[in-house]
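The complex appears here without one of its protein chains, the remainder shown in place.
Up next, chain A:
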Amino acid sequence: MAAPCVSCGAAASYRLFLAGRVSFAREQGLWKAAAAGLQTGTSCQILRLKHSPAVTTKKNVAALRRESYTVDFIKKQIEEFNIGKRHLANMMGEDPETFTQEDIDRAITYLFPSGLFEKRARPIMKHPEEIFPKQRAIQWGEDGRPFHFLFYTGKQSYYSLMHEAYGKVLHVEERQDQLRAKGLFSEKPKTKDPIGSRWLIKEELEEMLVEKLSDQDYAQFIRLLERLSALPCDAAEEEFVGRFRRTVTVQSKKHLIEPLQYDEQGMAFSTGQGKRKTANAEAVVYGHGSGKIEINGVDYLLYFPVTQDREQLMFPFHFLDRLGKHDVTCTVSGGGRSSQAGAIRLAVARALCSFITEDEVEWMRQAGLLTTDPRVRERKKPGQEGARRKFTWKKR
């Protein structure tokens, strides 16, 4: 009985509110008139109260209101988008039938060139599904009966998903029991793809279900899916679990390895570049050699008197157990002694990638030999003596 009362209650209260306002204004006007009459002595003059019902009390700003779009509105937007797409294709002189989203984007950037730096502020023309946020349609029919059997829980999609997943777990366990009873059960070890896929994150699940979830809900769901995937499933259950996994690009596969080059004498060599602070280095590593390193035409012993810098040069070779087997010729400029050494080390490591196997490249990457050191000198700030050092604090 709450539902009818709410609507008529709201209507009644609105009418009361209006009546209240009018009577309040009239009262105020009368009171003011009476006061004016008392003060000035002329009781006939009625001061009109300038009543300006401005919406200053409640923040009814469009940006803060929750916009809810009706189904008809979205449908109309989709029709307009499709018609506009065809017009755009005609304008650009292309075939309206085979006009894809990339063509639309190109056409819009051509017709409406924008110098704005914020990419999201530039003109776009996308399908309304991507622009208007996904919303829930009305959840019940004309007689008031909700469509979904778990509507009264509040989170119908999430709980129905849990129900479905648990049902599958029970089904698989029942099948296992039947096989065990018949004696046909075999303990097959589950082989799963260890790297390459991950469970979808909470935001992705929320987007999929169009519902807000808590962290505990998400954790429960993942636990249930883990339990299901640990059991021996058949194709239908695998497909169900697969809906909640996303592929992950493996990091080391992105690294492009240059093929070996050969010079006039047939010696294999490879080049690499490296940077550290403001030093830039370019190294050429030869396949066969005796461990000679030449920097800017000078031997490494003379160029780097300090042992620490020479150790930095040695490190890639030492890591791969190829200490006396390669010759290096490199050029370096900029920076100081230590940063030049670091730059040459990076260049040499990158050049060495062409000579070694993929696993060794992955080990080098994990050891940090192939990563540019991002640290640069931090600027000095005004009001401080250095980048971090403050002036001496004096109490008085």
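We adopt the following convention: a contact is a pair of C-beta atoms (placed from the backbone, for glycine too) under 8 Å apart; a residue touches a chain by one contact, two chains touch by 3 or more; residues count from 1.
The definition used in the following text is that contacts and distances are computed from a predicted model.
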| item | value |
| --- | --- |
| Choices "NADH-ubiquinone oxidoreductase chain 4", "Small ribosomal subunit protein uS2m", "Glutathione reductase" or "F-box and leucine-rich repeat protein 3, like" - which one is the UniProt name of the chain not shown | "Small ribosomal subunit protein uS2m" |
| Per the touch definition above, residue among A:141, A:183, A:368 or A:382 touching the missing chain | A:141 |
| Contact residue for the chain not shown (choose from A:159, A:185, A:199 or A:363) | A:159 |
| Touch with the omitted chain, as defined above, among A:78, A:124 or A:150 | A:150 |
| Residues of chain A (touch criterion as defined above) contacting the omitted chain | 1-4, 6-7, 138-155, 159-160, 163, 166-167, 170 |
